[in-house]
Structure formats: structure tokens, C-alpha cells
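Everything below concerns the one structure shown next.
Only one protein chain is missing; all other protein chains are in place.
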Amino acid sequence: MSDIRKHKEKKSFLIFKKNSDLQTVSLVTVAFVIAVVIYQLIAGVSKNGVVAFPSLLYPSNILNILIQATPVGILALGMTAVMLAGGIDLSVGMMTSMFSMFVAKVVMHGGMHIGWALLLGIMICITLEIIMGAIISVLNVESFIITLGGQIACRGIGLLITRSQEVAMDKQHLGWLKENLFDLINPEGIKIFSRKLQLPYYVLIFVALTIITWALLKYTRFGRRIYAVGNNPQAAYLSGINVRSTKLLVYIFNGLCVGIGATTLLTRVGTGIITVGQNLEIDVIAAVVIGGVAMSGGKGSVMGAFIGSILMFTISNAMTLMGIQSEWQYVVKGLIIIISVAGGALSHLFSTRKAVRQQKAAL
Amino acid sequence: MSDIRKHKEKKSFLIFKKNSDLQTVSLVTVAFVIAVVIYQLIAGVSKNGVVAFPSLLYPSNILNILIQATPVGILALGMTAVMLAGGIDLSVGMMTSMFSMFVAKVVMHGGMHIGWALLLGIMICITLEIIMGAIISVLNVESFIITLGGQIACRGIGLLITRSQEVAMDKQHLGWLKENLFDLINPEGIKIFSRKLQLPYYVLIFVALTIITWALLKYTRFGRRIYAVGNNPQAAYLSGINVRSTKLLVYIFNGLCVGIGATTLLTRVGTGIITVGQNLEIDVIAAVVIGGVAMSGGKGSVMGAFIGSILMFTISNAMTLMGIQSEWQYVVKGLIIIISVAGGALSHLFSTRKAVRQQKAAL
Amino acid sequence: PEHKTIGFYADNVDSYYAFETDVLIALSERDPEVNWTIDVKTGTGSAAEQLNAVQDFISAGVDAIAVIQNNAGTTSECIQMAKDAGIPYFGMTHSFASAPNAKDAACFIGFDFVQEGYYAGLDAYNRGAKKVVNVEGVLGQGSAGAQSLGFIQAYEDNGVELVSDSATWAAEKNSGMDGTEGLSLYWCSGGWMKDSAKTQMTNIISELGPDGFDGVYGQNDPMLEGIIEALEEAGLDPADYWLGGGNGREISWQWVKDGIVDMDVNQSAALEGDALYQMLKAYFAGEEYRAYIHPYLNYLHTDNIDEIWDSLVPFSDLDQYLAKRDAGLIVYDINDPLFTDVEGFA
Partner (left out) sequence: MAEAIFRLRNISKTFPGVKALSGIDFDLCPGEIHCICGENGAGKSTLIKIISGAYQPDPGGEITFEGKKVSFTPRQALDAGIQTIYQEHNVFPMLSVTENIFAGLEVVQKGIFVNKKDMWEQAQKALKYLHCAFDADALVGTLSSGEKKLVEIAKALVFKRKIIILDEPTASFSVSEIEMLLDVVKKVAARGVAIAYISHHLDEVFRLADRITVLRDGLLVLTADAEDIDESTLVSSMVGRDVSAFYHREFFDRGEAALEARNLSGNGVHDINFTAYRGQILGFAGMVGSGRSELMTLLMGGAKKDAGEVLVEGRTVDFHSPADGIRARMCYITEDRQHAGLFLEHTIARNSIIANLVNRASFFIHLDEDYRVGQKYIKELRTRANDANVVVSNLSGGNQQKVVLAKWFHTNGEIYLFDEPTRGIDVGAKQEIYQVMLDLLRQGKCIIMVSSDMPEMVSMADRVMVMKNGRIVGSLDRGEISEENILQLSIGGSTI
């Protein structure tokens, strides 16, 4: 018992070490939101002379950000697992495109039932990830380049499926996934600040999947093994961990996430087209790394990746709300990515120094 | 003396270890070329009934491949240095775009002399690389994410420079760089197989730069230190190598390569536009890694990257020559990337086993 | 006048889209009767970005949303969102006629890409081209496919025997130079970009040889420029081949005049921007307006170039456009019959 109490006490001293990355991304997010809110308040007063509630914080807008972040967020869950195990997956964007083209094609031109099509699509994603994962884990080669090959091949497969055409889907096929939860409460829709609140089912999938992944990584044997394999595969092997199958399972899990994420994206977009997932992997990896997952593996958390994806979309959302040109949006987004990573390293440096200084003073 | 002889003898035992990557990429390239040539011969006979010289091997076509590979090849030189030092640079594509937009803008709208514009553009590339390199080396953070931020920011800067417009350049500005060397011999042009031979000056820049980089990495102190830093930065620091400045210098060198590579690309394209360098970094990294440079740093060579870039462009060239649809081109390209890396690992595995077996037999 | 905010989204960075925006902004700024702020947001060519942008515009409370779309399916979603929020949705450039709720949009203004391809096909047919390299835009993009379709239709309508009917051929394509006596095509994609088109063309010349083709269709002018360079660098004379383009930028007027290129189709984004300006103005004033229209295409070729030179619509020079507009050299009024109604939307 006393051990546990001690454990709780000691934790606070070490918190900067263990959670600094999660802290950094949270801090950057909060700082960014505060800055935007202040700007909106000032701009509102100077324009209309009255204090107006900042539109960034409208409940409807917060829900919007969540909606927009859903596909990237779901993909980020799988990517987190892959990167914790020391790998990376560049193919997820094009695999998403391929998935959307496949599902749209078989449903619209093949007459398949949407449920079967989605299931089959997810299985294809998992299969492709198994192939790549097997090559990576058995031959022990760079995941970067294998999945880069996968990316390019997926683009080709997707284009072949629809013969480079785009295939639009009908509303009824995926409409049920984006029904508004608030409509259940009030079929007229609920409005706050005269903006209708939107909360499609698929956002719930995102939230649920985040919690599941979080628990999986933190509280299960499998999760532990992922961290161990990412940190030191050799030691992991000698500690009785099946490094190959752990890596393989991680890619399978990633394939599942890609399938589900692609489903939500297809639901939003409504069309199977090659551009659906273009450059998506960059957003996903950025979200994961901003969230504190080390590129070298073994370090980071799902919650970081979750906040990371939210941050990415908060940036574009806020910049649009403020009416800032999109050219500047890129500059700001780039700088924020750099700042959150560099800032994390800096704050780590400073907190270490500070701890040393405090200790000296205490002695 | 006897020591030296022993040294020579022993080398053969180790050769598979030290050069296997260069061997793999050369092997894949040769195998690919042979396969295409055979296909072309058979297709030629079955179509026209006569054996025709395969168009892949037309001197004019080989020069074409070299021309097409030039910008990626030059960027691959800088990327090789960066990756050998254990880093990566995702910003090179967008930096190329930004460079082209900057040069086109100041020359066409600002009236600057092209020479000054190029010089200034190269300096800007170097400056941006210095900033990123400094953050990476001083704070010791993931180069992946810092340069990803740089990529996004460069896109914004480029778009701001031209206000999202494209700026076409006049022929006279960069025409001198693409003058045909064969025209010096015969102003009428030299034709083989009734195809005119092309060899613009900028290809010579590529070849010269490759040789310089090769010597730099292989035979200079700076080059050897890059390998050490990439292999084990901690040990390098304790061995008295200035890890930070080595990394920084590598990024500076990369900035120079980006500037020169972007110049050749701008010469080819003739227009400053954001799409000039879009996704270029993927081609560049693929070429470097196919060429045998380890993502983890410390292993690989410039020659591998050189052959890697040639291979990448030989693939698209050959596929077009064979009249294969571009959808299939993606699939084949993806597979070849996977095969050359997986094949490298496999052959390494086998040759190790073989060496062990031979040794056993010898005992 | 009352202040209005317009959220303007363009799918990608593109000089065509940018010029459209510039014309819209320039016209609104010099018009004392309107007081608009135009928030321009540019994507990177992905559908989700379009959705996000529209959603963000709704959050920001804009008075109108104008979008150059990624694809029709996504646009259908966007129209629904805008409708729910009570904000008018103006769509430009790429057709979303296939969207079931297309008529809920406040406008569609965009060129007829099939028609554009048709002009090229017609010209090629008239000049006897039979083995044509077709350099498409981005693989899988609707407008690229439409141009190819129009090109084949022109041959079909002139009674040339084809491998299959035009719609099938355009969807299936073929590999290598293949087709009938009347028309063979070599399909490739230059992704709308000069350098890719040049690379493709260089490789194709290697393969086919100088006599393996007699025409090249570059679906926009940057690709056409790459094609011309590839021909020249291979020691071939562009004048020996039928060359046709899309876009009809200023540079290609000169090519046509100089006989380097046989034809092009003048399809300036300025007309779209101008039309959008007129529609927005009418919408805010509560007036009726023609909501679903194609701007007119100017088919220019070596025979008519001198005739129509003055009435060609500038493609990138804003001042020249405004000057020509003020001088009455070009037709810009959306009520002019040169602007045609979109089929099924009159």
C-alpha cells in the first residue's frame, strides 16, 4: 500500500519526462485556440462594437472540427500502432483511394450490397497490409520503402478498378452512417447560435475506436509488446516476444483502421475517386508525430495522436473563420508543426534543467 | 606486405556485405532492361516479321532517360548525404516549386537578371535548409517532421510569391542551359535510327555533380564523418566529431543540390508553378533507397542513388515504349520498388548463408 | 451598399482557377454598387478539403459560397449542407449535372468540355489526321475524359469507322497505337503538366518513330508546349504534324498564327469569373438570372485566326480582359445567346 502511495507522489516529479509530448501538443492546441479566440473577440468588437461569442467556439463549429478530423483521426490510430512498433506506412492514403474506388465500383456497377462491399473492401485493405507487413517483418526491411512501393501500386490498382474514372455513389448507400444524432432528439434539428448541430454516427465510431486503441496499447499484452518491439526489437525477441508476428499484427490492425477510416471518408465524400486519399498519409503522419510518437518507435500515445489530428483541422478551420488567405494557411500550418516538435524538445530541455536547478536548491 | 595481401584476400569474403546494395540495384536494373529488350524483340518479330533493334536501347532513348532523370538525380545526391547522416528531407519537392516560382517571378515581373535570380534562389534554398538543419541538429528532433513542416511552409511561401499564379519564362532566359551538345559537332543535329541525339548542358552538370559528391562522400574527412554520424551519433560525438555541424553541413549541401536540381527542372519546364516539384521528394527518396541507402543512416553510396534514379525513369520510359497503360505503370513501378528492396534483403540473406556454408566446408 | 462575404473555394492551385478569382475580385472592386469581401481558399485536389471548406464557410457565416469542385458526388453533399444552412451555393467550371440535387445550387457556370474535344476532333478529321497521340489531363478527372470523348465523337459523327462506339472507346481506351484505318489513338496522361507531357511525348517518339503518328492532341496549353518542345528536340518539325490543344491561352494564339499549332479552343476562365460576378450581383439584389449556363467556346484555327483575333478572350492578362470588355470586343453578358443553357437545366 505504501508503495502505491509513494508511486502516486513520485509521479508528479517525473511527469515532465513521461508526458512531455502529450503536454506539448495539448499546450500548442490550447495556445492556438486562445490566440484565435482573442483575435476573434477583438476583431468582433472593432467591427461591430459589441463583444460577440467567438465563432471558433460555437458548439456547431467544434463538432465540425471533430467531423472533419474523423477520417484522418481514424487512420492516425492505426498509424500510431505502426509507428510505435518502429515502422511507418506511406500507403494509407492511396489505399483509402483504392478502397473508395473499389466500393463505389462494385456497388454502383456491380450491384453488390453496400454492406458486403464495405466488408470486402476492408478485407482487401487488411490483405494488402498483411502482404506488406509480411515482407517488412520477415525480411526485416525498411517499412518506409516497402509501403512507398505499396502506395504507388495502390494508385495503379485503384485506377485499374475504375479505369481511371470517378464513380459517384447514391445517397441511400452510405446515408445511414452520417445520420445526425441530434435528429434523434429533435427531428427538426437543434440549433445553437442559429447554427444547426451536426453529429453523424461515424464520429462515434471515431471516438469509440480511439478509446479501444488507447486501451489496447496501454492495458494489454499486445500493446506492451508493440512498445517493446519498437524500442528494441533484438531485446524483445530475446524476451520471448514474437517480433515478426507483433509487427504483422500491427499492420493488420492498421489495415482495419484504413478500411474503417476510408469508409467514413467515402461516406463524407460520396464518390470513389483517386483524389480521395491523395496526400492523406502526410496529414496522418503529421498528426501522429505532432502528438508525440517518436519516428524511431517505442514512445508515444494514442491520445497524443488524437489531439494531433484535432489540432491539424483546428488550424485550417480557424484560418478560414478568420478569413485568412489559404497561402498563409500553409505557412502557419508548417510553422505550427515545426513549433510543436521543436517546442516539445525545448520544453523537455528546460524542464530537465529546471529540475536540476530545483534539486540543487533543495540540497 | 603480407598483411596487405591478406587484406585483399579477406575482402572477397566481405564483399557481399559491403556492396550488396549496389549490386541489388544494378541487378534489378539490368534484369529489367533485359526483360524489356526481349519483349521488344519478340513483339517486333511477331508484328513486323523482322528483328528490329529494340527502341529502349536506341542511343537517343538512353540519352532521353538520362535527361529525364537529371532533376531527380541531382536532388538524390543531396538526399543521399542527408540520409547517410541519418536524416531525411521531405521539403525538397516543394522547395523546388518555390524556387521555380521565385526565379520566374523576379525575372519576369521584377526584371532581375537570370544569373542573379538563380544565385539568389539557390541562396534561399540553402538558407531554408540551414534553418531546418539547425533546428534538427541543435534540438536533436526528428528530421522527418521538421522537413514535413518545411514542405508545407514552402508551399505557402511559393504560393505567396506568385499569388498562386503560374509565371511562364521566356526561352532566352534559360535556353543556354539546354542547348544541345551534339549541335556543337553538327549544327544540323546527329541522328541515329532516325532519332535525333539530345544532350543538353544540364546533363553534364548532373554527371559532374555525381562524381563530385561520390568523391566527397568516399574520400574526404567530411564524407567519412557523415557515415559515422549516421551510424551512431552518440559514438560520433564522443569520437570528437562535431555532430551538429556535420548535420548542418549536410543540409547546406542538400540546399545547394536542391537549388541546382531546381534550376535544371525549371529549365525543362520553363514555368514557375507550384506543381513543378509536387511529390518530387517521393521520387527522390525512392531513388535513394532503391540505391541501397539505409533509412537509418550510415550505409549506402551515391552510385547506388545514381543508378536508382536512372532505374526509376527507365521504368516509365520502357512502359511507355511498350505501350502499357499508365495505370499499369504505377503497379509495376510500385512492385519494382518493393522487389528491389526485398530482393536485396533476400540476396543478402542467401549470400550470408552461403558464405557460412562455404566456411564450414573449408573448416 | 450592404456588405456581403463570399467564401470562394478552388479545388487546387491552378492558373485557370486563379484567373477566375482575379476577374471576380477585380469586377467587384471597381463596382460601386457592391461591397463584397471574397475569402479565397485553395485546396490540394482532395474531395474532403472541399467538404471541410464549405463547412468552415458555413461556420464563418458567409453570405454565399462559390466552389470550383473536386467531383460531382462531393458537390452534392456540399449543396445539401449549404441548403441546410440557408446559404446559396454557386458552382463553377466542372459539371455536377449528375448530382441529384444539382438544381438546388444557385448556379452552374462552366464550359462544355465534350464540345471542346469535339472541335479538336473535327479539326483533326478535316486535316486528315488518322494516327493521333492523345495526351490526356489528370487520369480519372471528368473533364479530361470528356475532352477525349468529344474528340472521338467528331470522327464518329463524320462517319469514320471506329473500333467501338465513342462512349465505350473513351471509357475502355487501348494500349499502344491502336484503332482502325480511320482513327488510331495512343493514350497517355500528362497530368495537365508541361514536363510530364514532354516526358511522355519524348518516350512516345522514341517508340513510334517520326512516321508512327501524324497528330498530337494536347488537352491543355502547358502540355501542348511540352509536346512542341519534345518534337523540336527530337529534330521533328511541328508543322509536319496535326497539333491541337485545349485552353486557348494567349501563347497558343501566336502558335496558331505562326502555324506551329493547327487549332485550339479559347476557353478563358475570365468568362466564368465574369458570369459569377453577374449572378452574385443579381442574387443579392433578388433578381432573376440564368442560373445554369455554358460560356461560349471560340474555336480558333490557322484559317480563322486573323479574323477572330480581337474577339479572343484573354486567359491570363487581367488588364487586357477588362480593356477588351470595356471596349465591347468580347461578349460577357450572361443573357447573350452565345451563353447556352445547360441541357436539362433551362
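Chains: A, B and C, in written order; residue numbering restarts at 1 for each.
Operating definition for what follows: contacts are C-beta pairs under 8 Å (C-beta built on N, C-alpha and C of every residue); 3 or more make two chains touch, one makes a residue touch a chain.
Please read all numbers here as calculations on a predicted model, not as lab measurements.
Check B:Ile157, B:Val203, B:Ala228 or B:Val302 against the missing chain and you find that the one touching it is B:Ala228. From the options A:Gly158, A:Gly298 or A:Gly334, the residue with contact to the unseen chain in the full assembly is A:Gly298. Among the residues A:Asn242, A:Asn279 or A:Ser347, only A:Asn242 touches the chain that is left out of the figure. Within the complete assembly, A:Tyr227 is the residue of A:Phe144, A:Tyr227, A:Phe313 or A:Tyr330 that touches the hidden chain. On the side of subunit A, the interface with the absent chain consists of residues 3-4, 6-7, 10-11, 13-14, 17-18, 218-225, 227-228, 231-232, 234-242, 298-299, 352, 355-356, 359-360, 363, using the contact rule stated above.
Those residues of subunit B that touch the chain absent from the view are 3-4, 6-7, 10-11, 14, 17-18, 215, 219-221, 224-225, 227-228, 231-232, 234-242, 294, 298-299.
In this section, only the chains that are shown with their structure count from here on.
Ranked by distance of CA centroids from subunit A, the top chain is C. Subunit A and subunit B have Cα centroids separated by 32 Å. The mean-CA centres of subunit B and subunit C are about 35 angstrom from one another, to the nearest whole unit. Chain contacts: subunit B has residues 159, 163-164, 326-327 touching two or more partner chains.
Multi-chain contact residues of subunit C (touching two or more other chains): 42, 139, 173. Remark: subunit B residues 55, 58, 60-61, 64, 67-68, 159, 163-166, 168, 180, 189, 191, 194-196, 198, 265, 268-271, 273-276, 316-317, 320-327 touch subunit C in the complex.
Of all the residues in subunit C, the ones that touch subunit A in their complex are 5, 7, 37, 39-48, 51-53, 55-61, 70-74, 76-77, 84-85, 98-100, 139-142, 145, 171-173. Against subunit A, in their complex, subunit B makes its touches with residues 135, 139-142, 144-146, 148-157, 159-160, 163-164, 282, 285-286, 289-290, 294-296, 326-338, 341-342, 344-346, 349.
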